[in-house]
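With one protein chain removed, the remaining protein chains of the complex are shown where they sit.
Up next is subunit A:
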Amino acid sequence: MARYYDLDDIITEDEGTSVIFQVGANGVGLLDPSSENNNVEKGSKVDLPFWLAHELYLRKAVTINFPACFNQKIRKEIQADAACVDLKIQCPYFYEFGCKIIPLTGDKTLGSFLQYAFTSRYKEALSKSHGAGTSPKFLNRLTIEETHLFEAARCSMINLKKWRLGGCRLEKAAILGRKRKSV
């Protein structure tokens, strides 16, 4: 709730999470496309947005399957060469979603894995963002948080270059440009 107005936080919570219903639920058939009547059977596997899965989990109505974007395959890839993994395609809010899912899955290694991934990918972003040209290919691999980081650094470099080259030093106030209305 602390980040109630944070758009990124809201979108993070929209991430699909696969859950297994522990109880039958009546009247919510639209959650499960395969249900024939309007109910979700006990034990059926359904994809829910994280915010809903979280609430149902707290009420012990569902158990949460471990999300695919943190599975062993991805972990191996990150360990091999973190900078080359396309995390955006896995989950645009990889880190934030990971942090949110930790208390629900009780996975003890996920936290250190996220930290490792961020630390090793951070260096790449650092050297690329302050340098000259960058390939769009590299940008496509970044998660949203990494993109913010990258853009923050690049903007300040661009501003510095602009300032150094000079140009018009006196800016005209917006109001001065307007023509006087004929009465």
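Assume a residue touches a chain if its C-beta (ideal position, glycine included) is under 8 Å from a C-beta of that chain, and two chains touch if they have at least 3 such contacts; residues count from 1.
Everything below uses one rule, namely that contacts and distances are computed from a predicted model.
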item: Record-based protein name (UniProt) of the chain missing from this complex, from "Eukaryotic translation initiation factor 3 subunit I", "ATP synthase subunit d, mitochondrial", "DNA replication complex GINS protein PSF2" or "Centromere protein P"; value: "DNA replication complex GINS protein PSF2"
item: Contact residue for the chain not shown (choose from A:Ile11, A:Leu31 or A:Ala153); value: A:Ala153
item: Contact partner of the left-out chain, one of A:Asn38, A:Asn71, A:Ser127 or A:Asn140; value: A:Ser127
item: Touch residues of subunit A, complete complex, unshown partner; value: 95, 99, 102-103, 108, 111-112, 114-115, 118-119, 122-123, 126-127, 129-130, 145, 148-149, 152-153, 155-157, 159-160, 162-164, 166, 169
